[in-house]
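Beneath this line is the structure, given in C-alpha cells, with notes to follow.
All protein chains but one are shown in place.
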Amino acid sequence: MLPGRRAGRDEGLERSDCPTVVALFGEGNEPFADEREREAIRAELRALGAVLLALSPDVLWLFRPDDEQQSLEPAPRAPDGGPPALFQQLGVVPERGRPGLRGLFVVDGGGTLRFAHRLGHDERITLRAAVEAASRAMLLPAAVPAGSSRREFLLASLLTGFALAVADACAPVPPVRDAASLPQDQLDLTLQINGESHPLRLEPRVSLLDALRENLGLTGTKKGCDHGQCGACTVLIDGRRVLSCLTLAATAEGSKITTIEGLGSPEALHPMQAAFVAEDALQCGYCTPGQIMSAVGLVSEGHAKDDDDIRELMSGNLCRCGAYPNIVTAIRRAQKEMTGTAADGAKGPA
Amino acid sequence: MTAPFTYVRVTGDADAALDTATPGSQLLAGGTNLLDMMRLGVVSPTRLLDISRLASSGPWGRVEETDGGLSIGALVRNSDLAYHPLVRARFPVLSQALLSGASPQLRNMATTAGNVMQRTRCPYFRDIGVPACNKRNPGSGCAAWDGFARPHAILGGSRDCIAVHPSDMCVALVALDAIVHVRGHYGAGEGLTERQIAIADFHLVPGSTPSRETTIGPGELITRVVLPATPFAARSAYVKARDRASYAFALASAGVALHLEGGKIRDARVALGGVATKPWRSHEAERVLAGHEPTGALFERAADAALADAQPRPDNRFKVPLAKATIVRALTRAREAT
Partner (left out) sequence: MSRAYTSLGVDRIDARYKVTGKAVYAAEVAVANVAHAVIVGSTVARGRVKDIDVRAAQRAPGVLAVLTHQNAPRLPGGAERNKNDRVDRTLQVLQDDQVVYDDQPVALVVADTLDRARFAARLLDVRYERVETPTVTFDLRSPNYAPPRAVRDTTDSNHGDVARARGSAPVVVDATYTIPTENHNPMEMHGTIAVWHSSDAVTVYDSTQGIFGVRKKIAHVFGLNAKNVRVLSLYVGGGFGCKGTPWSHVVLSVMAARAVGRAVKLAVTRQQMFSLVGHRPHIIQRVQLAAGKDGKLASVEHDVVSQTSRFDEFVEPGAVTARHLYACDNIRTSHRLVRLDIPTPTYMRAPGESSGSFALESAMDELSYAVGLDPVALRLVNYAERDQHEGKPYSSKSLRACYEQGAAAFGWARRPLAVRAMKDGDGWIGWGMATATYPAGQSPASAWASLRADGTALVRSGSQDIGTGTYTIMTQIAADALGLPLASVRFELGDTSFPETPVSGGSRTAASVGSAVKQAGWQVRQALLALAIADPASPLHGLSADDVDVVDGMLLSKTQPSRRDSVVAVMARAQRPELVARADAKEAESRKPYSLHSFGAQFAEVRVDEALGSVRVRRLVGAFAAGTILNAKTARSQFMGGMVWGIGMALHEHTVRDLRSGRVVTRDLADYHVPVHADTPDIQVVMVPESDPHVNDVGAKGIGEIGITGMAAAIANAVYHATGKRVRDLPITPDKLLEVPV
C-alpha cells in the first residue's frame, strides 16, 4: 500500500503545513467565552488556514476550524512534561485564580514564529481580539522575521513540535465536518449572451458552462471534461475564444458572450456552420459546437495561413470521431468566405 | 467538487485586494489553473479575489518598452504576449515557448502571473483519492517516486517530490533572466511597496517542503515581469519534445539564446523544461558553450553538462537523452536563426 496517512477529502487545509495558534490560559476548562466568540474565531482560523491549540495547566484543546473542538485529557505525550513545562519554557506564568488568556503565539507551517504576545500582569485581552491581531501579523511575509533570535527559533521549534505531537494524538476526523458553516453566498448576476440579458442567482462557484447548460437551458455548449482539456465548451467572450468550464459565471458578467446558439440557426446558418454541414465535418456532433466556435475565433485571430496552421491552432478541440480532415477543409472554406481571403494569402472577392 | 467560497470582484485598486487578502484567500486572474485545482478538490480557498478586471487599468494589461527590455503586465494574456511584435522580434524564445504551450483557448485566458504561479500536473497531486502526496498532504510520502514516474523530474527532485514544473513560458523567462516585480506589505510600516525577485529565485525546488513552491506568500501580488535588455536574445529558440504533435506538456524542452561574435559564442543562455521541479537554468551548459565555435559537437558537450547531475527514475530514464536532444536542437536552431 502507498505510504502515508489515509487521504482526507479536503486537502485545502494541509495539516502540518498550516499555521498553529497557541493560546495559553491561566486556568479554566473552556477556551471560548461563548458561542459567538467561538464562531468568530472559527472564521479567523479558516481565513488563516490555521488550527488552534488552547491550553491551561490542566487541559488541552485542539480546535480545527472545520470541526468541533476536541478536548484531550489527560494531555497527550508532549515533549518535556506537558502544558506546565511548556508554560515555563514560553515564559508565561500561569497563576491559579487568574483565568483568561495569558499568552498567544503563532507559528507558521514553515516553523517560523510569526507572532508572540505574553500578556502583562494586568492585561486583559479576549482570545478573539488576540487571534485577530495575530491574523494581521500573518500578513507580514515570513522573509521579514518579527524579531528573530535563537530564543525565538527554539521557541518556534518547541511550539511546532508540541503542536505536531498533539495533532498526531488526536483522532482523525473528516477535515470539513460542517459544510453549513462554509460560505453560503449567492450572487445576483446578469449575463449578456447572444445579445440578450439573462438575470441569474447563482453560487459563485458555478462555471459559465454549467450556468449555460443547467440554469439557462442553452445546452449547445458541451461538457467534455470540465477541466479545460478538450475544448468542447468553447465560447466567445468579447470575441475571443475561451473555455467556459474554466470561467466562472461571475467573471463573465459584463462581457459579451456568444455561444453556438447565437451564431446561426438551422434556417439561417453562419458560414462556418454551413461549411461544416457541406464538408461533413462532424459525426456524433458532440465536439462540433466547440469546434465551430473555436474556428470562428481562429479566423478572427488571423494567424492561420495554411492547413498546418489550422491544424495546430485547432488542436485545443478534441474530436474522438476523427472528423479532423473534414473540419480543416470546412474551416478553410469558411475562412475564405468570411474574410474574402484564400488560405494562401491571396485576396479574393469579398 | 469545488468548495463554496465568497467571490469578490476587484476593480480599480489592486491595493484593496492586498489589504483584504488573507491566507484563506486566492487571487483569480485567468482561472485556468486555479479553477481546475478547485474543481479537483486539491485547493479550497474560502475567498476568491477576481483581479481580472484590473487588466484594463494601469500597466497590468500592458506590454511596455523599457530601455531595450520589456515590462510585461501581470495580467497580459499569454496569447497577446506571444504575438506581440516586440516579443517576436526581440525575444523569439518567449513567443515560441508560449505558442507551444496549452491551446489557443487557454492562451487567451491565461495571464503572465498565472503562468508563473501555475502548479504541477503530477497526476498523484491532482487526485485527492491518493493519500501519499507531500505537496498536497505534507508528510504523507511521494506516490510518484516508486510509482508512475514517467512524466516527472530528473533534476531538482528528491524522494519527497519529483513533480515537474509544467510551464513553457517560465523556461524562456529563466533563459532571459526575467525579474518578477511583487507588491506587498514589507517592513514595519503600513504601506504597500514593491520588491523584485529574480526568476531563478522565484520558484523553489521541493526539498523537504514540497508544498512551498514559490518565495511569495499570501498578501503578495505579482505586478509585472520585466525582461532586461538582452540584444542577443533575438537569436533564441525554444524546442519542445512531447507525446503528441500538440496540446501536450513537455517530456523535455529547451529554451536557449546565443550571442555570436567573430564566429564564436560570446554568451549563451540555456534553460530546461519538462525535466525539473522548477524552470531550470543550466549554467553548466552555458560554461561549456562560452568562448567556443558553435559546432554540433560543442552543443552535445553542453547538453551532457546540463544533464550530468540528472537522477532519473526507472520510468523516465529516456528523459536524459531526450533533454540532451532538445538542447542540441534548440542551440542549432538559434545558431541558424537569421
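Should a chain be cited, it is by its letter among A and B, assigned in written order, with residues numbered from 1 in that chain.
Note that in this section a residue touches a chain if its C-beta (ideal position, glycine included) is under 8 Å from a C-beta of that chain, and two chains touch if they have at least 3 such contacts.
Computed from a predicted model, the values in this text were never measured in an experiment.
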| item | value |
| --- | --- |
| Touched by the hidden chain, restricted to displayed chains | A, B |
| Absent-chain contact - pick from A:G26, A:P57, A:G103 or A:P289 | A:P289 |
| Candidates A:I237, A:I260 or A:V299 - the one touching the absent chain | A:I260 |
| Per the touch definition above, residue among A:V93, A:A278 or A:M338 touching the missing chain | A:A278 |
| Missing-chain contacts mapped onto chain B | 1-4, 41, 121, 123-124, 127-131, 143, 146-148, 150-151, 241-249, 251, 316-318, 320-322, 325-326, 328-329 |
| Missing-chain contacts mapped onto chain A | 1-2, 7, 9-10, 174, 176-180, 184, 203, 205-206, 210, 213-214, 217-227, 229-230, 232, 259-261, 263-266, 269, 273, 276-278, 280, 282-289, 292, 307, 310-312, 314-315, 317-328 |
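By our rule, only the chains that are shown with their structure count from here on.
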| item | value |
| --- | --- |
| Cα-centroid distance, chain A relative to chain B, in whole angstrom | 20 |
| Touch list for chain A against partner chain B, complex | 2-17, 19, 46-50, 109-110, 135, 138-144, 176, 179, 182-185, 187, 203-205, 207, 226-228, 231, 234, 240-243, 246-248, 250-251, 294, 297-298, 301, 303, 311-317 |
| Residue ranges of chain B in contact with chain A within the complex | 2-7, 9, 21-25, 28, 31-32, 35-36, 38-48, 50, 52, 79, 83, 102-106, 108-109, 128-133, 136-141, 143, 147, 184-187, 209, 211-212, 215-220, 245-247 |
